[in-house]
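Please find one structure pasted underneath; my questions will follow.
Heads up, one of the protein chains got dropped from this complex, but the rest are sitting where they should.
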Amino acid sequence: MTWRLRHEDIDILTLGSSLLGSGGGGNPYIGGLLLKKSMEKLGIDGIEVIAPDSINDDATIIASAGMGSPTIGSEKLPNGEEYARSLSRLEKDMEIEFEYVTPSEIGGANSVVPFIAALFRGLPVLDGDGEGRAFPELQMTTFNLYGISSTPMCLADERGNELIINSVDNLWAESIARSVTARFGGRGYVANYPMSGKDYKKSAVKNSVSRARDLGELLSRGMRNNSVEDVLTKEAGASELFDGKLTDLVRENNGGFSIGYAIFRSTEGEKTSRIRFQNEYLFFDEKIEGDMIEIVTTPEIICILDRETYMPITTDRLRYGQRCKVFSLPVGEKWNHPLADDLVGRRVFSVLKHFQ
Amino acid sequence: MKVRIGIDVGSTNTDGVALDENNNVLTKEKFQTTEDISTGLFNTLRKVIQNLGNSKGYIGSVMIGTTHGLNAITSRVGLTEVLAIRIGLPAGEGIPPLSDWPEELKEAIGNHILMVRGGHEYTGEEIVKFDENGLRNYLANYRGKIKSVAITSIFSFVNPEHELKAESIVKEVLGEEVLVTLSNKISSLGLLERENSTILNASIRPLMMRIIVSIEEILKNLELGDVKLYFAQNDGTVASEDFVRKFPIFTVAGPISNSIRGAFVLTGIENAVVFDVGGATTNVGALTNGYPRESSNPVIIGGVRTNFRMPDILSIPLAGGTIVRDKIGPDTLGFRLTKEAISFGGDVLTATDIALNALKIDLPGAERSRVLKKFDNDFITSKYVTMRNMWENCLDKIKTKAGDVRLVTVGGGAFMIHSKLRGSSDVIRPESAQYANAIGAATALIGARIDRAYSYEAVKREKAIEESIEQAKSISVEAGAVPSTIEVKEVEEVSMPYLPGNSVKISVKVVGKMAQ
Partner (left out) sequence: MRDLNVQDLENLEVGAGILGTGGGGDPYIGKLLAREQLLRGKKITLVDPKEVDSESEILPVAMMGAPVIMIEKVPGGKEVVKSLEYFEKNLKESIDFITPIEIGGVNSTVPLAVAGMTGKPVVDGDGEGRAFPELQMVTFHLGDIQASPVAMFDERGNNNIVMATDNVWAERIARSVTVRFGGSAYVALYHMKGIDYKKWAVLNTITKCIDIGDAIMDAKRSGRNVFDALLDETGGVMIFSGKIIEVKREVERGFARGSTVIEGSGEFRNKHMRIDFQNENLMASIDGEIITSVPDLITILDSETSVAITTEHLKYGFRVNVMVMKCDERWRTAKGLETVGPRYFGYDIEYRPMEELI
């Protein structure tokens, strides 16, 4: 079904995608505000969201996202036109025109970023993405799982620098883009996974923009009625994992990522848990008889909510002393694939090497 | 014996109390707040001191809480025009300064924005070269027009160099007397929130400086020039006046903390929602186990996102002095309430006029029937219903669980809420409700904050944090905190990659109860 994302829908969309983003995908407030400001600037209210099944097999599609450490993203803001510039540069280099923009991930700012690129270029956005959540690296997509190349891709910065990458595989694209992103000062703006409509229909997580919007509405209703736990567990399939206070936070900007862990202690101080993150929350552990035992692992989604307001807390907003509730959410079935474990299984994440 | 004086300079009344070391109220007084602030304050202080008689010599400290800054921000009156400079182009152009601000507030501070190239990366190196000449040229347009400047540079808390350079250029072009607030002194990560707080600080600095000067004058006149003068801060601790001159934004919500803690001291109720109804705003907070509940989300002040640690509060421009027209507020009569409100013989319709008639309450000095000569009962009832709705919405927003909560009302306008609101199980208006703020100020917490740089190659992280906490604790004990009550409020690490040896700045903040 085709619908329009209007100015007034943006907060709901970013709210829902903050849940799906597993704490990552960039600061949702800044992403949302940038989209609103861009709409106001261009005098356009409403961007078309197109159902993937309705597009032609030979349609040309491009994914759009911000990459790098979200902690840095909340300080060094975009100027707004980077996303579209990255896309246009790639068109020039590939000598084709893109007809649709897709999110590469649904999470935080990255679910609205494609709308900013689309807005500046007058293009529609596809209702789908390549993850159904957010992951820290460019190759961690269902697009990759189904054999789509992420290159040629373009990586831009806010100064006007651009880099076209052609790589032998998607892991190399990530590795090159990551080191240049670090050189850019920790943030880069990406257009990648150029593909056909046929490939998109095969490889994308469909309807995920709608899912984010619906989750946003659900959470917002829960907030109004003070029934967030209820709506999340009963209507969204979430499970409550923990209830406590953040008592230690280790976080560093490392190689273009924000990596670290947060320790939580339950209100009575009896239980201790830990969440390790690399841009996104990846692993939830609980201390059992002195040992940290992994309870929830990728690709399952982990959300941290403020225990008073129930606003999702993204990795860049973690602070000492926060009182939180932790939930897990099921990820889409697109990841039920024999190769998924090699791509997003626990052993591929470098945060585990730093923090055992 | 040790005596502490707590003063709350509200927009309508200036309240004062004197407490002994066991928090017993020795005396309490209130006078009308005056336009110059100092006359009202002088009257209150003088009376409190007079009442103390021979105990005057035991006065150790005077603690002031004032919402003047907050009122100025929420009612958009009394603010100084600010030039908001952001150093960071080409980054951030898509979200200019003042982006998410309410229109009236933007106008009230003049909507002067200046964005120039510069700023740093998290590594401390430049994003692009700082455009000093550009800044100098732009600034020339503001010569003689701007008295207060807010400067925010990207990652300035890692490397403040561009903010410092900009400050000297501002002083060179606009004059030495111009007040400059630098964002790196206000808070850390999160450009928009830090910038907002910096601009707000700049907009209330002249106002707060005037207030401080007049208070010092009064203390001198009362032969209390040597007594320590403190201001209540947003986080429930106190700060010295020289700090507040530069950073008044840290005190704007001080009285809110005060009123919540004061409500606890007065009622002994540990869990409740507290409504502090003053002259300009109703501030709503929550008491959890006897302490103000702290917010972990961005704190909104007057419609603007900031990133302070403060009690979770909602503030609406509806209180005793609120002017009622077609819509209610947001402007207020403030201290002129008892002259210009209709019930007091003036001709401005206020929320007090509405409440007195709707609830049929008589106040000394007020003649509520004067209102009925101009407005009929239906009008009054409908306005009061609107007011109640505004409060009820507020109550609903501050609640964290379904079900009714206990409601404590304090402040000069507490009488305006006489029966329970939708969502509350009962309403408690303690005796001396009016003095909750002043009592809270006199029982404010002692805090200590330290920033220390470490190299994790030389000192292990755990050890460095532990050391910092210990140091902060000992500073707070020296300042008068009871060791057993000290709590760690904040631990923040900022890595400084441009310094050698894995350098990190650790900021620790602790607070504790004042020793008896």
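All chains are identified by letter, namely A and B, in their written order; residue positions are counted from 1 within each chain.
One rule holds for everything that comes next: a residue touches a chain if its C-beta (ideal position, glycine included) is under 8 Å from a C-beta of that chain, and two chains touch if they have at least 3 such contacts.
Bear in mind the structure is a predicted one, so any value in this text is a computation, not a measurement.
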| item | value |
| --- | --- |
| Touched by the hidden chain, restricted to displayed chains | A |
| Among A:9, A:93, A:214 or A:252, the residue in touch with the chain that has been omitted | A:93 |
| Which residue of A:2, A:54 or A:166 touches the chain not shown here | A:166 |
| Option touching the unshown chain, where A:5, A:140, A:176 or A:331 are the choices | A:176 |
| Residues in subunit A touching the chain absent from view | 89, 93, 159-168, 172, 175-176, 179-180, 182-184 |
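The rule is simple: only the chains that are shown with their structure count from here on.
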| item | value |
| --- | --- |
| Whole-Å separation of chain centres (CA-atom averages), subunit A against subunit B | 36 |
| Subunit A-touching residues of subunit B, taken from the complex the two chains share | 88-96, 99-100, 119, 121-123, 125, 127-128, 154-155, 189-192, 293-298, 305, 312, 399-402, 461, 488-493, 495, 497 |
| Subunit B contact footprint on subunit A (complex, rising order) | 29-30, 33-34, 37-38, 69, 71-72, 74-81, 158-160, 185-186, 225-227, 248-253, 306-309, 311, 313, 316, 319-324 |
